[in-house]
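Every protein chain but one is kept in place in this view of the complex.
Read from first to last, the chains carry the letters A, B and C; within each, the first residue is number 1.
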Amino acid sequence: MKKGRLEAFSDGVIAIIITIMVLELHVPHGEGLRDLGPLIPVALSYVLSFVLVGIYWNNHHHMLYACTRVNGAILWANLNLLFWLSLMPFGTAWMGESHFAKWPVVLYGGILIMNGIAYTILCNLLVKEAGPNSPLALALSRDWKGMTSIAIYAAAIAVAFLNPLLAFGMYVGVAMLWLIPDRRIERNVAREDGAE
Amino acid sequence: MKKGRLEAFSDGVIAIIITIMVLELHVPHGEGLRDLGPLIPVALSYVLSFVLVGIYWNNHHHMLYACTRVNGAILWANLNLLFWLSLMPFGTAWMGESHFAKWPVVLYGGILIMNGIAYTILCNLLVKEAGPNSPLALALSRDWKGMTSIAIYAAAIAVAFLNPLLAFGMYVGVAMLWLIPDRRIERNVAREDGAE
Amino acid sequence: MKKGRLEAFSDGVIAIIITIMVLELHVPHGEGLRDLGPLIPVALSYVLSFVLVGIYWNNHHHMLYACTRVNGAILWANLNLLFWLSLMPFGTAWMGESHFAKWPVVLYGGILIMNGIAYTILCNLLVKEAGPNSPLALALSRDWKGMTSIAIYAAAIAVAFLNPLLAFGMYVGVAMLWLIPDRRIERNVAREDGAE
Partner (left out) sequence: MKKGRLEAFSDGVIAIIITIMVLELHVPHGEGLRDLGPLIPVALSYVLSFVLVGIYWNNHHHMLYACTRVNGAILWANLNLLFWLSLMPFGTAWMGESHFAKWPVVLYGGILIMNGIAYTILCNLLVKEAGPNSPLALALSRDWKGMTSIAIYAAAIAVAFLNPLLAFGMYVGVAMLWLIPDRRIERNVAREDGAE
């Protein structure tokens, strides 16, 4: 089974998710600079979610670029990831509109954890299909970032009960961690290409 | 006529349908855990519809992968399927927001039946174009799942007048039936490829 | 310049247009069968617009399939068509929500005429680029449908001032006219392919 349509469908869904989040930036009724004030938390949430979804697209892109075959289980693992990503607009809007209240920040962290887990499952299935000596398997063998992110999300959820803004800062920290793009796969694929 | 653009357009429409359903998960005004309570039926409806639309995408993917040519009638049968799929967000939202009331659950079942019929029509036209001895025709010759699903939907609609929640459970049952991906086409295509 | 990205972008925009129209089918507040009543005009408008936009996609698909090269002017003529198509959701919703009142039906007809003109412009630019003896030019040389449609739209707008429902019926008539897919291009391309 070829991976082309899987990439196309994922690109479509992720493109829609990343774009409809902006619909939650409701146009203010007034026309002054002050009327933008209440939108600041919503805008901050939007920026963070845009970056996080962008990171998922970026890593998804790298990961599928390095793989060659997909199977039925991979299709479903991918849909599972898209499902959790699709909850990002809801989580983002609630966190922003509540001005970083406790429960919305906790829920947002929960959605992030579920995304992290879904991504890990997809990752493992792709490695299983590609084989243990594939460039993909070697590239992902030292994957500390995924696990670290999930651990930080879990810690941030606990922190949110005391200080939601600090938890938000921790989510931002995870985004920073990933903004350095995942060159491991790129490098290994390049090395493999060179060796052939 | 090539099938590439048909796949691309269908992927686009299905990606949008599966994603805009989440817009019905309206952000609660409060910021407590309790404020999520009324959203539970909407969220459950969303999960079911996400899975069902995901199943259609998955099977559409498999079916078109196995076919080689499309014609004008197939383009229209495909648009017909996309039309009925496009009613899923409406049906989902009404069922969720009414907390599984009788008529919304009946309407949802009706939309599912129309989707099933539209899929069957598309299927038959693809088999007709591919020829009676094509891998696609052989693969779909023992298609009991499609008919079973439509029968269960019809039964669920009758049940909904007495117990809408039980009808909802029957819709979930159909989703379960399909979650096992349609490996028949895959297998036949693989066999054919091996025989050549 | 290759036509691939032009097709992909057009498919994306048309897929979104055809799908967001369903967002105007607002979920009723009640949960009875009666609550669907006021939605009937909106649903009828949606069906018509879905078919008309589907016809545009279909013909766009055929037309670009038969052409080989695009240029800057074609990109802009295509964006012009997409602009007028993007007004369909607005026109559809106003016509449906006003229960086929005079001005909304007139505006809807106006949007249809602008779409027809934009399509004709795109058509002519494609023929000019392909050359006067190209299969595309031959196929479109007997294009009576486009002109007939625009004439019927103009007549329907005049009729709308007396009887908006009759005008709506005329729009439906144009859709019928086109539902028979544009096999002329297909046939000419096939003939050309056979001749080579």
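The definition used in the following text is that a contact is a pair of C-beta atoms (placed from the backbone, for glycine too) under 8 Å apart; a residue touches a chain by one contact, two chains touch by 3 or more.
From a predicted model like this one, the values you see are computed outputs, not experimental measurements.
Enquirer: Looking beyond the chains shown, say which of A:H61, A:K102 or A:K145 touches the absent one.
Expert: Only one listed residue reaches the unshown chain, and that is A:H61.
Enquirer: Give the residue, chosen from C:V47, C:L75 or C:A175, that touches the chain omitted from the document.
Expert: The one listed residue touching the chain not shown is C:L75.
Enquirer: Even though one chain is hidden, which residues of subunit C still touch it in the full complex?
Expert: 1-2, 5, 8-9, 12-13, 15-17, 20, 23-24, 72-73, 75-76, 79, 82-83, 86-87, 89-90, 93-94, 97-98, 101-104, 107
Enquirer: Could you pull out which residues of subunit A are in touch with the chain that's been left out?
Expert: With respect to the unshown chain, the touching residues of subunit A are 7-8, 11-12, 14-16, 18-20, 22-23, 25, 27-28, 31-33, 35-36, 47, 50, 54, 57-58, 61, 65, 179, 181, 183, 186.
By definition in this document, only the chains that are shown with their structure count from here on.
Enquirer: Quick check on subunit A against subunit B: do more than half of the interface residue numbers occur in both copies, making it same, or fewer, making it different?
Expert: Counting which numbers both chains contribute, under half are shared, so the two copies meet through different residues.
Enquirer: Expressed in ° and rounded to a multiple of 5, what is the rotation angle of the C-alpha superposition of subunit B on subunit C?
Expert: 90
Enquirer: Please indicate the chain closest to the centre of the assembly, with centres calculated from CA atoms only.
Expert: B
Enquirer: Give, as an integer number of Å, the spacing between the C-alpha centres of subunit C and subunit A.
Expert: Using C-alpha averages as centres, the distance is 37 Å.
Enquirer: Taking the mean of the C-alpha atoms as each chain's centre, how many Å separate subunit A from subunit B?
Expert: 26
Enquirer: Please list all residues of subunit B that touch 2 or more other chains.
Expert: 8, 12, 15-16, 20, 23
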